[in-house]
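The complex appears here without one of its protein chains, the remainder shown in place.
Up next is chain A:
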Amino acid sequence: MRSLTRTGAVAAIALVVLSAAMPADSPVNVPEPDGIWTGPQRGYTPETLKGASVIDAGRLDALMPAGPLLLDVAMEDRKPAGFPDDRPWLPAHRSIPGAVWMPLAGAAPIDPEREALFYARVEALTGGDKAKPIVTFCHPECWGSWNAGKRLVLKGYTNVHWFPQGIEGWQDRHETAVIRPDPAWEAKSGGRAER
């Protein structure tokens, strides 16, 4: 009992200290939610994703020759309201070369039509092969890619890899490329949701 209390206190202190420092890899034990995570979309993420594998940059490198479908679900840069017209606003999204970018496909809650479109796009991009390797990613401490991976697992995809280090983890070792959102995804882009 005593040691439990002490552990709790240490954890509480650690939480305070760590949330101030915001490290990239979470030392806080975040449990997996039962389904899709609907809480704040930025924050510590779990170390696991049931039904999928969690990969680091090294394992992603090893997976690349298999030609996985790379799914980037990071949000687009948001133009501030009232941003002056006479200053350049030139957002450029850098990602893993060859990735398919569907901004906010991991958002939750998500419009059912958007969710259906996400599944339709993945089905088209994998040629209906549920065993094709798929990598979901966005940024560190971003639930979007966890959710996207979870959605695919729930849909019966069997070779899903979640890459929590995301674009930052990739650009640490490799060059990035400026990519545009997936045209079919962007064409039906609804209202702006949150990351």
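FYI, a contact is a pair of C-beta atoms (placed from the backbone, for glycine too) under 8 Å apart; a residue touches a chain by one contact, two chains touch by 3 or more; residues count from 1.
Keep in mind that, in the parts below, contacts and distances are computed from a predicted model.
Asker: For the chain that is missing from this picture, which UniProt protein name fits: "YIEGIA protein", "ATPase", "ABC transporter permease" or "Quinoprotein dehydrogenase-associated SoxYZ-like carrier"?
Answerer: "Quinoprotein dehydrogenase-associated SoxYZ-like carrier"
Asker: Looking at the full complex, which residue from A:A66, A:A81 or A:A187 touches the chain that isn't shown here?
Answerer: A:A81
Asker: Looking at A:T48, A:T158 or A:Q171, which makes contact with the chain not pictured?
Answerer: Counting the whole complex, the residue in contact with the absent chain is A:Q171.
Asker: Which residue numbers on chain A touch the omitted chain?
Answerer: 19-20, 22, 40-43, 77-84, 87-92, 94, 139, 167-168, 171, 173-178, 194-195
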